[in-house]
Every structure is written in structure tokens, then in C-alpha cells.
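Part of the complex only, each chain left as placed.
Note that the chains are named A and B in the order they appear, and that numbering of residues resets to 1 at the start of each chain.
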């Protein structure tokens, strides 16, 4: 019923995060309606992404060389910014969390993208995280005084945070902190879980 | 189609919180299936509620005399409990918030049920709150050293909390606190609003 080319593209789009076959086929029918120029624009942007975007050698954030100089940059704009506070390091799960935290304009330190979370502390799962690189950063950067574990307070995130706390214990001079727990904007006490409410009581100010 | 008695009861149940006419009619058909004894049990419980349950003269929490003595009690179990910390007073919107906070077992002080929130600081709205009684409690109880405004961080709640902070300003020796803001259990950074995330960063520990 659907041509092989359409079916192939549906299966590729179905691998995109949050996309199922139904949405994938809507994507394909959307593309079919685009002009030749619009399709070329999309294809060029995708191939430019792979060519021009590099991964920061410190925090693993994707970035693009802003200068046309030959000299190759290795650090993203945040890590190479002399004004950012080098004593702070914020460990996050993934790239979008960096975008979200930057939007608050409240954090002035550097980041480290861990690359995931683990549900159980299986060796094979942990090996997918950038824990070795994290330890290297800390060893190579004695200016770091505080590490903020900014991992989601979900079941998986808590397991990962506990693992990180254990991993970072040997670095005794570094303060390890976690994001504050409490009531979010718009919350109602009546529907808050006991753990959140206990934190909100403890962290009152 | 429906008999007047059924319709009357549907209209009475429709006034219950969260109940619409459809649910109200399900309630009535449920009652019709109950035995005579079950109906009597319900009726007795409702009339006993009005007869036996009093309102605490300190915190406005409903309570029931636990002794059969003639001596009339005026304070609920929490307010009359000698172990509770009399230096703490927690202002809450409504009775269910007291139940929710007690479940955490983290709060040892007394409560004060404000009786609502205000969306705008209209005089007529504020008069519905127990602000006069609140001021009386504070004047009559110099042992109070900290007042926790445990009002929902919703738009209405924030307006009410601001009003309370202004109202309590003259009591200079009392510390005024608010419930801690931050990420609740199960939250994901990606979907957290900026205000919550800013609080979570500030309250890190």
C-alpha cells in the first residue's frame, strides 16, 4: 500500500525519540508536500550538523566553531567563557538539561553531560555513562570546589545520583550537592507526596 | 423521568466538592442498592458528625471529644498535646492540608487553618479568611517563635502568602518562613519551570 521509499523513511523516523509509526507517517506525508528547496534546506542542515558540530572536550556539549580560523576549537562556548565560575561543576544527564538550566540564568559554573542514567547498578549499564571521563575532569581540574549532581529525582535518577556520590567520595576537598527538593510552582499540598512535603518542611526559609 | 426524591438528592450531591450531576446520580443509584441497615449507618454517621464533632478553639481543626466526661474539651488532640512544639505555628489553607502534613511525621508544632485563599486582595475576599483570629492567636501566645506559611505555591496561594507576610510583619520577634521550593519526587529537569529550577539550584545542599 505504501511505497518502499515511504516505508523506509517511516521506519527511520520511528526511531526518533517520542515518534511512533503513526507520527512517522505524518512526517513523511509532510515532507512530500514540501518544495524541492525546502527539502534541500532540511538535507543540508542535517549534513551540516554532522560536519560542523563538534562535541566539547570538557563537558560533551555539542557546539559549533564560531570563527572561521584554522585553529580548531575544542571547548564549547560555556567551557571557554572566562567569566564562568570554574569552581562549580554541574553533572547533568543529557544535553537538553543543559539548555533548561541555562535558561534559568542562575547557574554560572561549568557542566558535565553524563550521557544517561542507570536503573540498576549493573556494571554494563554504568559503563555506558561517562564516569571515567568525570573522574579525569576532577583530577585534571583541581579548581573544582563544588559538584552539583543535577540528575532528575526519579527512581533511575536517584540510583544514578547515589552511584555518583559513592564515586566522588574519595575527592574529599570537593563539596557534593544535590538540587533542592520541595514544592514546585503550582503544586498543591494535598497532592504532594510525603517525601516532597518532608523536604519542603525541612528546607523552609 | 427521574422521581422528585431522586432528583432532589442528585441536586444535593451535586453540591459536594468534585461532584457533577452524572456522579451525583451514580451516588443515588448506589444508595438505592444499599440495605436498610446500611442506609441507617450512613444517616447516623452524618448526624453524629454534626452533633459530636467540634471545631478546635485554637486551630479550627474539627475534632471529637475522646472522653465521656462532662467537662467540655475545646482543643483538638494536636493543640492539647503537651509534647507538640508550641513555638511553631503552621498556617494552612484547609483541613485536608493538616492531614497531609501530619502524615509526613516531620512537623511537631501546632497548626492554624486559615479557611481559604484569596485570588485578589479584595477586602471582601480577605474578610472570609481567619486573619483576625490569626492575629489574636499570635498576640495571646507569645511562645510562638516561628510561623510557617504552608500555603500552596499556586497563583492564589502566592497572593495569600504575600498578604500574610505583610500582616505578620509587625510581629518583629517572630520568624516567618515558607515551605521550601524545589523539584518534587519524580520530576524531570526538562519539564520543570524556570522558577522551580532556580529554587532547586539555590536550595541545593
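Brief remarks on what is shown
One rule holds in what follows: a residue touches a chain if its C-beta (ideal position, glycine included) is under 8 Å from a C-beta of that chain, and two chains touch if they have at least 3 such contacts.
Everything numeric here is computed off the predicted structure, so don't read it as measured data.
Here 2 copies are displayed; the structure file describes the full homo-oligomeric complex as 4 copies.
In this section, only the chains that are shown with their structure count from here on.
Centres computed as Cα averages put chain A at a distance of 40 Å from chain B. Interface residues of chain A, counted against chain B in their complex, comprise 92-93, 96-97, 100-101, 103-104, 106-107, 148, 150, 152-155, 177-190, 192-205.
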